[in-house]
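All protein chains but one are shown in place.
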Amino acid sequence: MDRRDFMKMTGGTILAVSSGTYAFQFLVASGRSVSGDNIAAGTVRWGMVIDLNKCIEGCTACLDACRTENNVAFHGDNRWDVHWIRKVKAEQKIGTESKEKSILLLCNHCDKPPCAQVCPVQATYKRNDGIVIVDHHRCIGCRYCMIACPYNARYFNMKDSEHWQNEERPKRSHGVAEACTLCAHRLDTGRQPACVEACNNTGAGVLFVGNLNDSDSEVSQLIADRPTKRLREELGTEPKVHYIGL
Amino acid sequence: MEIIFEKLEGKSLAYRMAMLVFAAFAVGGLISTWIVIEKGICVTGMTNRVPWGLQIVMAIYYIGLSAGSLVISGLYGVFGKQEYKPFARIAVWIAMLFLIAGMLSILTDQGRMDRVFVEPFVHFNLQSMFSINPILYSGHIFICVVYLWALFTERKRFTTIIATIAFGWAFCVHSGTGAIFGFGARVLYESPLLPVSFVTAAMASGTALMILLIVGLFKITKRYLDDRLILWLGQFLAVCILVVVYFLFIENAYRAYVVELRPAAMYYLFEGLHSILFWVGLILIGCVIPMFILFRKKTGQTIKWIVFASSLVVFGVICERYVIVLPGLTHPQEILTGMHITQSAIQEGVANYTISLAEIAQALGVFGVIGFLFLWGMKFFKLMPTEAVIYDQIGMIKRNEYQKRREAKSIKSSE
Partner (left out) sequence: MNIKNIIQCRIGFFAALLAIIIIIYPLGYSLTDYAIANDRAEAQPFLERTAPEITDCVEDTIYMRYHHWELLGKIREEIVRYGKRGDVSLDTCKKCHTSRVKFCNKCHDAISMTPDCFGCHYYP
């Protein structure tokens, strides 16, 4: 076999394999959507209401509960720490005086999630009950979702976490992105998320999670009765975390 | 006149030393990549606020070089400029290798490199720019292989066809890469102009690199190269830089003009390290000085000055890539409208990014792999022309003079 034959054969093989692969991928891709399709659409749509007026200064019950429940990595370095939910102090200027308040920030579980749109492997996707979730078995760690998220709500496992507080629940290896899952494992089995439970245990009652599609649910009532605001509504991402007193 | 291509002998000291240096770079890159795989991204300078770093900068730089050098081969393949035929094979070979370099940079940047070869091809997301681009990239590599085959077998008609496809595809590839950023959500990324300005910067850097490479290779292997070929490329480079400057101006003028984007534009232009890279690295070294050299009659017609200007452009475009990727990430996102965050568990406000040793080692490693492959290919394939001549009267006279001088020299040395 001379070189010409060799080149011909190599070229032919590459052509056949690549075209076959792409044809297959397009067939597969056309049959799928970014969101899951096994939960009946329209019945449940989880959402959250945060009543910031009741939030106690210096209380970290929800943050700690989230950390222990989901084994969220903590390294003591603000470059690598992962926060599914975090508390910031923000200053707002009203007239001449400035008012400071604590605000809870977490994944907004957008109805039109930019992170799910850009994920090249559909690892980040929106379940049909509205929860935006990362399939850590699939994530390749390209961090494009972190670029796309306008809320800085997504974090990357820069480093393996040493702590394993809750052995019932998995932790994440380094090299995958993650964000709040709204404790999907708890909601699926009819329990409230860890942060809501912890908040209710302190008696503050800041956090509410419920079905936005059900007009009788607590969250729907709160949204109907009280003035609520969502973060960066002008972006059109339709976040499902509503704030009272922002 | 038939142009004869030949293999490099690859026995000189310079060749072997270059191979050794490139291999050393590659080994360094491999070691640092292994450390990143073992310990995680924390060994690099990237943080949760700045999730992309030097590797992405280098990736889009390499992809740009690839698209740019394919343009040089297109001079022969598409536009039928016979005098540029000697460079066609090298240009395509380089285009293929630099695209592989871009792929390697992106690969070594991923958190889970073990999954990269499976998941993106099994679970396809047509809405994602990151999913569309691999089609363009792998198609580009494939087209380059076919193009090389057509050039090797001297099929004229087929070469024209595949060269035209490759030319168009290279534009798509680079527009797609620009779209990763241009269609992004960040304030300093979002711009429909970015894919276009990506292409122009790619053409500038690719041409500059080809000038450096051609002049260097012909000089080292002591082959005859007609000056006028390089002079024309120099003028082409100058025009490319002019277009780059134009796009840069439009983009930044837009941001500075629109009230909403003005703070971001001020941040981009005047604050932090990237603004120094922008003004000194990109505008001064990458654009103004080379344009001055190339458009000036006296220096623009001298090979040495053109080579100098080209090396400035090659450096300047790295800065251009840096100021595309990093400022958009370090610039704070406005999460709470009208509020100022005073206390937080993560970095708020302007984030800082410092290039770490691991990333530099990785970037050099990719460069080493590609350099090694390039030199190896020069020895293995018939890529190098024996001479590059314009076959007109002046060209023939010049070549004959050169040959006479060579012969006289060799007689002298043998005596």
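Letters are used for the chains, namely A and B, taken in the order the chains are written, and counting of residues starts over at 1 for each.
In this text, a residue touches a chain if its C-beta (ideal position, glycine included) is under 8 Å from a C-beta of that chain, and two chains touch if they have at least 3 such contacts.
This structure is a prediction, so every number in the text was calculated from the model and none was measured.
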Under the definition given at the start, what are the shown partners of the omitted chain?
A
For the chain that's not shown, point to the residue among A:Ile103, A:Val118 or A:Ile133 touching it.
A:Ile133
The listed residue (A:Trp80, A:Tyr125, A:Phe208 or A:Tyr243) that touches the chain absent from the view is A:Tyr125
Give me the subunit A residues in contact with the hidden chain, please.
6, 36-39, 125, 127, 129, 131, 133, 135-137, 160, 164, 167-168, 170-173, 184-185, 188-189
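Definition applied: only the chains that are shown with their structure count from here on.
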Of subunit A, residues touching subunit B in the complex:
4, 7-8, 10-11, 14-15, 18, 21-22, 25-26, 28-29, 32, 34, 78-83, 86-93, 100, 103, 105, 114, 117-123, 138-144, 146-152, 155-160, 174-177, 231-232, 235, 246
Touching subunit A in the complex: which residues of subunit B?
39-42, 46-49, 51-52, 109-112, 115-116, 119-131, 134-135, 138-139, 142, 145-146, 149, 152-153, 180, 184-186, 189, 329, 333-348
